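As you look at this complex, bear in mind that one protein chain is not there, while each of the others sits in place.
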Amino acid sequence: MIAMFFWAFIIGGLICVIGQLMMDVGKLTPGHTLSILVVAGAVLAGFDLYEPLIDFAGAGATIPITSFGNSLVAGAMQEAEKHGVVGVLTGMFEVTSSGISAAIVFGFMGAIFFKPKG
Amino acid sequence: MKPENYKKLASKYEPKKPVLKNCIRAFWTGGLVCIIGQAVSYFFIFFFNFTEQTVGNPTVAFMIFLSMLLTGFGVYDRLGQFAGAGSAVPVTGFGNAVISAAIEHRSEGFVLGVGGNMFKLAGSVILFGVFSAFIVALIKSVF
């Protein structure tokens, strides 16, 4: 368990460093950086490399935005196994839904309860 | 986060930030967010009926809830200035992008303001995530 925290820190930190390098050295905007990271997560999932990383680093792999791409693919594949190619489209948000629904719900709640800052 | 154009313009006049220092900051702040995420997921495993397999969803939802509080109290933006990618890359950064856009545009009303602008910043992440996942999964399921 201690090892899990340690590797979550290392792997999670490294993914953020990759993002930082893309912004500082690659001169990308945060929007571009995050989009590329999400695509990278989806591609890694395509090669079955992201699941082992989650086994190894836990939240270090599930918290960075790359996992969004991974779980989109995972949901699509899960459904594709059951219903064939059509499942690719219908299963997409099977696994990922909580991130987006939480962002929508809490975003709306935030807009109700908080005042915009300056 | 401010609109991209402004950022580009500002970066021209801003003194260059040291890359190494930024990376170290991104490393430990991003790592710390992940440690908090790990603690949250162990919490859900211990006290609720979630397995390592299923704990991802409640963990992400809880992290976004935290980022709502931090965004609402104006802490997250200041955190972002220090941490750079360390606060943008974790899912809390995604939450922050949605929530801060929602709060910012509230004065334009809930439908046109909040509803219309909520995904202004985070929309591209969803778009490219979904589209690339579609392509990847399509290729995978055909072959």
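Going by the order they are written in, the chains are A and B; count residues from 1 in each one.
Throughout what follows, contacts are C-beta pairs under 8 Å (C-beta built on N, C-alpha and C of every residue); 3 or more make two chains touch, one makes a residue touch a chain.
Criterion: contacts and distances are computed from a predicted model.
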item	value
Undepicted complex member, UniProt protein name, chosen from "Sporulation protein", "Cytochrome bo(3) ubiquinol oxidase subunit 1", "Transport permease protein" or "2-oxoisovalerate dehydrogenase subunit alpha"	"Sporulation protein"
Residue of B:E4, B:E52 or B:E108 in touch with the missing chain, whole complex considered	B:E52
Among B:V19, B:A39 or B:L112, residue touching the chain not depicted	B:A39
Residue ranges of subunit A at the interface with the undisplayed chain	1-4, 7, 51-53, 55-56, 71, 74, 78, 95
Touching residues on subunit B - with respect to the absent chain	32, 35-36, 39-40, 42-43, 45-47, 49-57, 66, 70, 75, 78-79, 82
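Here, only the chains that are shown with their structure count from here on.
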item	value
Mean-CA-position distance for subunit B and subunit A (Å)	9
Partner subunit A, residues of subunit B touching it in the complex	1, 4, 7-8, 17, 19, 22-23, 26-35, 37-42, 52, 56-61, 63-65, 67-68, 71-74, 77, 84-86, 88-95, 98-99, 101-107, 110, 114, 118, 121-122, 124-130, 132-134, 136-142
Residue ranges of subunit A in contact with subunit B within the complex	1, 4-5, 8-25, 29-31, 33-39, 41-43, 45-46, 57-60, 62-65, 67-69, 71-73, 76-77, 80-81, 84-85, 87-89, 92, 95, 97-104, 106-111, 113-117
